[in-house]
Each structure stands twice: as C-alpha cells, then as structure tokens.
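Note that one protein chain is taken out, while the other chains of the complex remain in position.
Letters A and B mark the chains as written, and numbering starts fresh at 1 in each.
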Amino acid sequence: MSKSSRQKSNRRVVGWLSLWVLGMFGFGYALVPLYDIFCEITGLNGKSATLSEVSAKPLEIDRSRTVTVEFAVDVSGIPWRVDRPEIVRLKVHPGEATTVTYAAHSLTDSRSAGQAVPSVSPARAARHFRKTECFCFTRQELAPRESKVMPVTFVVDPALPEEVKTITLSYAVYPAKNIVPANS
Amino acid sequence: MTTTVADHHHDEVPKGITRWLFTTNHKDIGTLYLWFSFTMFLIGGAMALVIRAELFQPGLQVVDPHFYNQMVTVHALIMIFGAVMPGFVGFANWMIPMMIGAPDMALPRLNNWSFWLLPFATSLLILSLFVPGGGPAAGWTIYPPLSVQGGMGVDLTIFTIHILGMSSILGAINIIATIMNMRAPGMTLMKMPLFVWTWVITAFLLIAAMPVLAGAVTMLLTDRHFGTAFFDPAGGGDPVMFQHIFWFFGHPEVYILILPAFGIISQVIPTFARKPLFGYTSMVFAAAAIAFLSFIVWAHHMYTVGMPLSGELFFMYSTMLIAIPTGVKIFNWMATMWRGSMSFETPMLYAIATVALFTVGGLTGLMMAITPADFQYHDTYFIVAHFHYVIFCGSVLGMFAGVYYWLPKWTGHMYNETLGKWHFWLTIIAFNVTFFPQHFLGFAGMPRRIPDYALQFAEFNVVSSIGGFVLGYSQLILLVVVIKAIRGGKKASAEVWDNPEGLEWSVASPAPYHTFATAPEVR
Partner (left out) sequence: MIINRLKHLLSAGTALVSMLVLWAVPASVQAEWGLNLQRPVTEIARVQYDLHMLIMYIVTVIGIIVFAIMFYSIFKFRKSKGAQPAKFSHSTKAEVIWTVIPTLILIVMAVPSTKALLLMEDTTESDMVVKVTGYQWGWHYDYMEEDVSFFSKLTTPQSQITGTETKGENYLLEVDNHLVLPVGQKVRILLTARDVIHAWWVPQLGGKKDAIPGFINEMWIRADETGTFRGQCAELCGKDHGYMPIVVDVVDESQYQAWLDGQRNKG
C-alpha cells in the first residue's frame, strides 16, 4: 500500500470507529428508555402500570378467585408519618375496583412537600396491578402539622398469573423535587 | 536465521526528556505504557497491603472504616484502569507493529496523546483521596445511591474514568487501524500471531464497552449535580438500572482484561514446547465467541437484585455457555504442551501458571454462574478469591510471562534467570497463600468489603494477610530484574529463544529504534 492510500484508509477506519464510539455512548443513554420498556413488559422491579394505561372499559370480575393485597409504606428524608390503610391485608377479587386510604401527617411546623414512589411485589404481578387513582409521583403539600388522607383505587387484572396469591403494594415517600415518572 | 533488517540511516534516537514527551515511536510509547502500568501496579499493591494490614486481625487497628472503603475502591480502579489495561496497551504498542511487519502504529501522534492522558487521569484519582470527604468509597462499581452520597472525590473519580476511557478508546482505534492497514504483504488475517488476534478482539470490545461506562458515569454526575434522576428512586429513577448499564460494560471489561493475556501465553507456550500452537483457528474463534458472549451475561453480577425468574434463568444459561469456548482455549494450550519438548525458563513457568491458576478461577466462576448457589456466594470473599484468580493469575501472570519473554528483545540483554525463578516461585506460592483461603472465608459467610469481621474468620485472614505481604514485596524482584536487564547482562541474540515463531525475532536484540521501514515479505 502506498503512503497516501494508507493514510486515506486510516482516516476511514478512524471515522467509522469514532462513529461507533459515539453510537455506543448514545446506546448507554438509550438503555434508559429501553430498560423502562423492558421493566414494564416483565414487571421487573415492581414498576406497576400507570394511570394513563388503564383502559376505560371495566374488567370482568372473577369471583371464583381471591387475591390478598398487602399495603406497606416507608418514609425517608422528610418529617412525615404516613399511616398505611387500616386493613393491612385485604382480600379482593380480580377485576374488582377497591379503594384504600393512606394518611400522611406532617410532624413539622413548616410547610413541607413530599411525593410517593410505588412498588409492587412480586415483580410478575406488577403489570397486572392497576391503579386507577393514586397519589404516586404527584407533589403532596402539607401545611404545618396537617394531616391528609390519600386514597388509592386499584384493580387486579384477572390476567394475573394463577400462582400469585399475594401482592404487596409499597410506597416510598420522599421529599418532593422535580419529578419525572419512570415510565412516562 | 540471521538479523535480516538493515538499520537505516535515520536510526537516531532523540535525547532527553523531550524524547519521551513528544515521542511518536511505538517502542518508546510502549515503554512508557509499561513503566506507567508497573508504577500503578505498585501503588495499587500498596493499597492492597493497607487492606490486608487492617484485616490481619479482627477489630480496627490501622485505618477507619471510611478510609478502608476508599482503599477497596481505589485499589480496584487503579489495578484495572491503571495497571492491567495500560500494561496490555504497552505490549500492543511494542509488539503488534513488529509482529505484523509494520514500521510503526497507524496513528503515531494519537498514540502519544492516548498515553499522556493516563498520568493526568490517575493523578486525579489519587488526588481524590486528599479532598474533603475523601476519595470514592462505594466500591469500584460505584453503585448509586451510595456513590451519590460521596463527596467531591466521586466527581474526580468520574472525570478519571472519562479520561481513562478516552485514552483506551483512542488506543483501541489505533490498534484496529494498525492491524487493518499496516500488515506486511502476505500477512493475512489467519497468519497473524494469536496475540495480535486477541488484541484486535479486545480493541473492538473496548470500543463497544467503554462508551457505555462513560454514559453511565455521566448520568451519575448529572444525578449528583444537575437534578436529573436516572438512578434516584425519589425522582422516579431506578438504582438497579445503573447496575444493568454498569455491568453491560463491566462484563466485556473482564474479557478486555484477560484476552490479551491469552494472546501472550499463546505466543509463549509454543516457543518453549517447541511445537506449533494447537488449534490456531479454534483459538481465534473461541476468543471471538467469548467476546460475543460477554455482552449477554452481564446480569450474573446482580442475581440478588430481584430479577424475574426468566431473567435469572437466561443469565444462568448464557453464563454457563462461556465455559465452552474458555474450555477450548485451555484444552488447546494443554494439547500444545502435549508431546512437546518443554523447557522451563521463567516465561514458560508463568505461562503454565497462568493456564493452571486461571483454570481454578474459571471453575469457581462456573460455580458462581449457578444462580441458586450464587445467592450464597454473592458479595462474599468467595467472589474476591475468584476474581483474583482470574485477574491476577490470568491477566497479571500472563503479563509477567510476556515481560520475561520479550525483555531480551526490548533491552538486548538476557534477564537474570535465577532472580526470575525467585520472582516466579515467591509470587505463585504467596498468591495461593493469600487467596486460596479466601474461598473458605466466603463459604463460611464472610462478606466482602468489610474492614472488620467476626472471630470465626480470624485464622484464614491471618494466613491471607501474611501471603499478601509476601506477594506484594516479591514484586520488587521484578523491578530489579528489569533494571538489571536494561543496564547489562548477557547479550541476547536476535532469536533469543530456541527457534521461536514470529517476525519480532527476525530483528536484532535490542530491537532497533525503527524496524521494518521496508516491509518484510511474509510467506
């Protein structure tokens, strides 16, 4: 190979490889939405279906089957106490809409704002657990020492795998900041 | 064979510091890389000794837990990104042009640049230990949210990773361009020495994996300072996603660290077995298969995060598959030795030790691939033992084999065989004394990354620490061997060994400053 043609060919190799490097850097970022889609399909990490996705048409109620739903909550980084629903374990029929209420109490003398992040376990139940009303991912403001009732309405999809008998809905409550829902 | 390449009139070696600062000569840059790598090896080793000193006995004696975590983190980063990766780039610089009959690397100025990025990057990392809040302390995997809690040291680490990543990517591009465009006439792809083959595969891995790491740490940086919430659950992010992205880089990284060593020992074993490498073609394909599989096994590093069953099964099966091409490589090396006529100079000893002890690491790796059992092994000392058998015995011992093998070619003098053997035996024995007991510690339930431990782990930790100190100080012998060989010693012939294979042995020892200005003819 002559010197100039070798230089040209070097330049071509460098060009292609640099493009590839940029592409892989972009791919790293592309993994973020890809991961969310993947999570939603597989229910990985208990990301549950969001409000927008829930179809308007009512689901058929399957009275032959009962599923136990448990409610949990964790508060971190904010001076609130959040009470979980009175009934910790609730038996529901798939397809039946149920409302339970959490209650948040501000323990501080100033205004405060928090937000709740939901998680559902087991993972394979997550996408069959549909919340039609939820305080998740929205800013909740409390006046000093205020208490507030936060309802959640949910439906368990009858398509829930047969072997799942218990589902846990857990909220993690954090101080509010600009929030981007994970699967918007 | 006689010395075939006539040295040309322009074979003048520049003098002084500017030679090293501005050099575009592949041999000079290779030398810089190798010295840099060795320096980092000693610094990272010193940190390992801090760790072993603290673990000598239960209780806190030497450092506080926060500093201990920094040592664990920085030791790993320095060894991986400062010692092993640049070390292999050093070998690539020195040997690839000579092995394929090229006068230099394809992009010599870029080559200079990719080296000189390194000292700045690692200085930043070491500097981070002295800033308020200390260095990174979340492990080399820098998992958020823990790494988000850290101080300025974490930012410095992120910049370090960016610069080091850039350096490796530039190096990889250069190596690919060299191998694609600079081969001597007749040097077809399937005639290339295996070291060149493993490096071209490594270079492609680097180009595919390093940018993903750069992306992940950039997200970490913006999470820390610019209000994004990629990994912050409070903002709708997911800390586990970082682990997925990290290990998408991290597993290919493991093969980036090991494949060039496979290349080196594939050069060394045939020479000392006096028999051609067994199964050249399957060696090339096995290396390529390992590289491909490395992109679909990442989540075996994170079985415990709570994956769906299907995910756990997929990653278990794909991980087990890697054992097949890896096994092919090991069996091929053994078949190369079979019915050979072996002699056991230091490079051969290191090559055999690499094969033998890497096998141990590979087999424990197979145990960890089994998801249910890994729920017990995960994040224990069993893992620590495993990856030191793989990375130290695979990569570092492979590099030692390469150093002793080519040192006469680099310096023109034979190294001191007695010192070399001392270095070998002390290293091998001390390594096993250090790390073999750690398998048992892991079984017994000692978690990794803890500065202090319950009393039932005390005995093995004493043994391990003693081994660690012997292992650490033994490496100074290598320094002495190299310096002695540079200063003088028995003159090496062009061939050095008994009829070795490869173009690098057709040039004089030491290799002239410029080689193959006119391309050799390869038949």
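Quick notes
Just so it is clear, a residue touches a chain if its C-beta (ideal position, glycine included) is under 8 Å from a C-beta of that chain, and two chains touch if they have at least 3 such contacts.
This one's a predicted model, so the numbers in the text were calculated from it and none came from an experiment.
Every shown chain that the unseen chain touches in the whole complex is listed here: A, B.
Remark: the omitted chain is touched by one listed residue; of B:His378, B:Lys409, B:His423 or B:His514 this is B:His378. Residue-wise, the contact with the chain that is not shown comes from B:Asp238, picked out of B:Asp28, B:Asp155 or B:Asp238.
Residue B:Leu441 is the one among B:Leu34, B:Val254 or B:Leu441 that touches the chain missing from this view.
Residues touching the missing chain, restricted to subunit B, are 58-61, 65-66, 69, 137-139, 143, 145-146, 149, 233-234, 238-240, 273-282, 304-306, 309, 312-313, 316-317, 320-321, 323-324, 327-328, 330-332, 334-335, 337-344, 352, 355-356, 359-360, 363-364, 366-367, 370-376, 378-380, 432-433, 436-437, 439-441, 443-445, 447-460, 462-463 (touch as defined at the top).
Residue positions on subunit A in contact with the hidden chain: 45-46, 70, 72, 74, 76, 88-89, 117, 119-122, 163-166, 168, 170, 172, 174, in rising order.
Here, only the chains that are shown with their structure count from here on.
Centre to centre, using the average C-alpha position, subunit A and subunit B are separated by 40 Å. Residues 106-107, 169, 172-173, 176-177, 180-182, 207-216, 219, 227, 229-230, 233-238, 240-241, 244-245, 248, 306-311 of subunit B are the ones that touch subunit A when the two sit in their complex.
Taken together, the subunit A residues at the contact with subunit B in this complex read 1, 6, 9-10, 13-14, 17-18, 20-29, 31-32, 35, 39, 42-45, 47, 77, 115, 117, 123-124, 137, 172, 174-175, 177-182.
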